[in-house]
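Shown here: the complex without one of its protein chains, the others still in place.
Let's look at chain A:
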Amino acid sequence: MDSYDASESTPRQSTSLRPEDYFIGATFLQKRLESVRKQTSFIPTPPRRKIPHCSQLQEDVDPQKVAFLLHKQWTLYSLTPLYKFSYSNLKEYSRLLNAFIVAEKQKGLAVEVGEDFNVKVIFSTVLGIKGTQRDPEAFLVQILSKSQLPSENREGKVLWTGWFCCIFGDSLLETVSEDFTCLPLFLANGAESNTAIIGTWFQKTFDCYFSPLAINAFNLSWMAAMWTACKMDHYVATTEFLWSVPCSPQSLDISYAIHPEDAKALWDSVHKTPGEVTQEEVDLFMDCLYSHFHRHFKIHLSATRLVRVSTSVASAHTDGKIKILCHKYLIGVLAYLTELAIFQIE
């Protein structure tokens, strides 16, 4: 999860044949071992991260096209690489998934009163949501309700949306073979029953595995610092934190709201190296908030658990829920989430 100093690409293998070359996937195994060795170095260097800024690929992203991704609450999952997935077969996948959904619903597994069985599934690619050229294209799956009227131009209501993406997934892309497509981050919006059905179909068809992505308090404080560091023209929301205090019989929630400009001023006073965020700066930023709160209320927030962070850029909840508010920093937010997803897979 920590990004250590960027790993240089492994040197090319020598051309002389060695016994390892006869084993399929030996080079991939070696790369995996090297990446594991890097992670278990005994004295870890403090992690540093780049502040998310507009990358050159961002210009390809049409704000209109990604507008539907903003202001929606997405549930996060990490996904292992898909086996033999092809972008040219999207129509075929739509058809198969459609049939699967209808069959599952008729089985009575997801029984809801008044359920409309006339659904349409659409697979489509979303251009421009990637970190580097190596990242695979993001794609989107939508379930729409088919309109009862035969008129063609009446598009149904979107019932469920899910999209797969990979931003700066180099550490994972290096370790898998050509047959696999790596899209470790999956975001879903809609009924939980639909997510389960779609998940089952993907797992059966592409031999992959979904697991819910939880965000712990450590990562939430990193997100708070990185998003506060983002330069914004105008702030659309206050910066808000929510802590959960474990006590019996019911847990207590503490909410702390700050004016976003004050939060940015605090960050600027803590921040030293331009363009980078270090562990010390994140800790200092959070400690300032904790000590201010302690001075007024005599409560040690550091003994409680941070569960929600909300800024003008995005808001995240520890259960793995995210809402992105600003299209300018969309790639930056997704990059960090991809890193967490890859860490969970590994």
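Note that a residue touches a chain if its C-beta (ideal position, glycine included) is under 8 Å from a C-beta of that chain, and two chains touch if they have at least 3 such contacts; residues count from 1.
Basically, contacts and distances are computed from a predicted model.
Q: So which of "Centromere protein M", "Pyruvate dehydrogenase E1 subunit alpha 1", "AP complex subunit sigma" or "Actin-related protein 6" is the UniProt name of the chain that got left out?
A: Cross-referencing UniProt, the chain left out corresponds to "Centromere protein M".
Q: Using the touch definition from the top, which of A:Leu306, A:Ile324 or A:Ile342 touches the missing chain?
A: Of the candidates A:Leu306, A:Ile324 or A:Ile342, A:Leu306 is in touch with the missing chain.
Q: Pick from A:Ser86, A:Asn216 or A:Ser251: which residue touches the chain that isn't shown?
A: Residue touching the chain left out of view: A:Asn216.
Q: Touching the missing chain, which residues of chain A?
A: Touching the missing chain: residues 1-2, 42-44, 214-218, 221, 286, 290, 300, 302-306, 318.
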